[in-house]
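One structure follows; several queries about it will come next.
As you look at this complex, bear in mind that one protein chain is not there, while each of the others sits in place.
Chain IDs A and B follow the sequence of writing; residue 1 opens each chain.
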């Protein structure tokens, strides 16, 4: 210990630097962490404590009543299921569509390839607000308003999927081509090569795509607000804003309880999967 | 999940299926009629009452297969209902508040006067004249005003006592309320008076205050802006002083919920009494007097039939049943009725656990006949947003009250003229 301290230059020793780094990180983490923690602890407060002044972190009389209320007030379990299944269907579809297209744009030469790639990229740039009114009319014509189809189809094929296609293309471009040539000699066709050779190698890019797509579906707010009117079809973000009494008054503690229930499971999954997540993005080809 | 909620969920699911089947090309027949009514309450007791009335009707009308009540959130009710109508997925019947003017003007509602007058035992003449105007055009009624809830002054007597103040109910004025609120705020740190639901956004609720000063948002036919009038200036000067000088009204960004015990007074509809949870002692008074003397304000809700319904006749028939004297009496448990015969303190008190017959006589029965409604105009959302945007400038300590009010008129004049 003593020798350490003696050897250290007075101001910028590794320990001081490390301490400074920790302090900076802890201070910076406050706005990232405190709201979530406050959301969780406040969901156990009775209504009159939520706005108590001075504010408290923990409740004097904790109660789980808001959690029960969340389920009795709306078909919340059903809404939970809706969000989960829509996100899963969208994610699976996107993985399939984007890995096929990304592979073709990276590896197969066909007339018009670059032009068609630009056309697809346009899908990434058109804000959802431009297309939502016409899409609403189209889905209305098709009789699909107040169903989950618009939420599934648009997310699985439009902007989030285009981003996924872009990621997959970048990954496949960087993949060494020798493997494919060997497979080709073994008599595999394009589909076989994609399925047997490239997809297994593309696991990091696919998991990055899966995570990003899942999150964009999970967080969708404008679209369900526009397309869905029956509470049993609602998704979670939309349901969260519906915890109001018969006159529009906010049911704050119920909202917080519901928000906690929507956030915590995803957070837990993320905590366990975070290393793989960062690694998969690192190797997804997204770095350029 | 309580059984009512479960029932509601499955009923809704069935309703959606039936509606989907309807869309799939079967022509509207007079059999297996499935009716749907959008409402903004999600209160289980309300829905249970509606369900029981619907069940009784179905029992007598074999052609009606189901009647479902679809709860939409109050805040997005207008947007959602409009989207449903625009999307060809309109309900057969709907509750309506400030969307009524647009619905009536665009011919989206079925006229009701003839049906209701002709319905046996319905007694059209029983309707209080003051409550039908909002939902009528040229003497024709387009929606039944099932809820006519007067605004009243709720008092937290515990907070007043804590601050050592007493309230003299005789000839209560806004100045007194502000003085008491100021004293309560100084003594306890809690809020003085709040206008419920205003939240520095829904300015139309302030009609409960400015009417006391003789002001109105616009003239009778909604063509001329009333915000720049001297009366309105007085009203907003009073409010501005209450917020920034007397500190008797919690300012913007401060959450003070009367029903959670955070304020001494609240202006709110009588129907909000359900939010009183007994955690403090309370009283209720008619709205305080202002320079213009006595006045009363009601918030109304109507039920109408949509022209786009495939079963207009069946829907209108059900509406007549739902609102006949017998069922109107049941609805009166929760919604202050439009019928003279039901508007008695004792009648209302029979189903009211929060207030005495005497209190209900003064704050409901005596108020409804002479009441004005909250300001309502065609294109309500745009009028509300434009005026709100201009009015935001009012809520700073050094705001120029007349200038801000003039800017409100500048903002909404083009809409009023249209």
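Heads up, the rule we're going with is that a residue touches a chain if its C-beta (ideal position, glycine included) is under 8 Å from a C-beta of that chain, and two chains touch if they have at least 3 such contacts.
Everything below uses one rule, namely that contacts and distances are computed from a predicted model.
You can't see one chain of this complex, but its UniProt record names it "Multiple sugar transport system permease protein", from the set "Small ribosomal subunit protein bS6", "Class III cytochrome C domain-containing protein", "Multiple sugar transport system permease protein" or "Isoquinoline 1-oxidoreductase alpha subunit".
Remark: the absent chain touches shown chains A, B in the intact complex.
Among B:38, B:83, B:205 or B:229, only B:83 touches the chain that is left out of the view.
Although one chain is not drawn, the whole complex shows that of A:47, A:86, A:156 or A:233 it is A:156 that touches it. Residues of chain A in touch with the missing chain: 18, 21-22, 24-25, 28-29, 31-33, 35-36, 38-39, 42, 50-51, 53-55, 96-98, 100-101, 103-105, 107-111, 113, 116, 119-120, 122-135, 137-138, 153-154, 156-159, 161-163, 165, 173-177, 181, 184, 189-191, 194, 204, 212, 215, 218-219, 221-222, 226, 236-238, 240-241, 252, 255-256, 259-260, 262-263, 266-267, 270-271, 274-275, 277-279, 281-288. Seen across the whole complex, the unshown chain contacts chain B at 79, 82-83, 85-86, 102-103, 106-108, 200-201, 251-255, 379, 381-382, 385, 388-390, 392-393, 395-396.
Here is the rule we use: only the chains that are shown with their structure count from here on.
Interface residues of chain B facing chain A in the complex, by the touch rule stated above, are 1-2, 5, 9, 12-13, 16, 20, 23-24, 40-43, 46, 70-76, 80, 83-84, 86-89, 189, 197, 255, 257, 260-262, 269, 272, 275, 279.
Chain contact summary for the complex, chain A toward chain B: residues 47-48, 51, 53, 71-75, 77-78, 136, 140, 143, 145-146, 225-226, 229-233, 241-242, 244-249.
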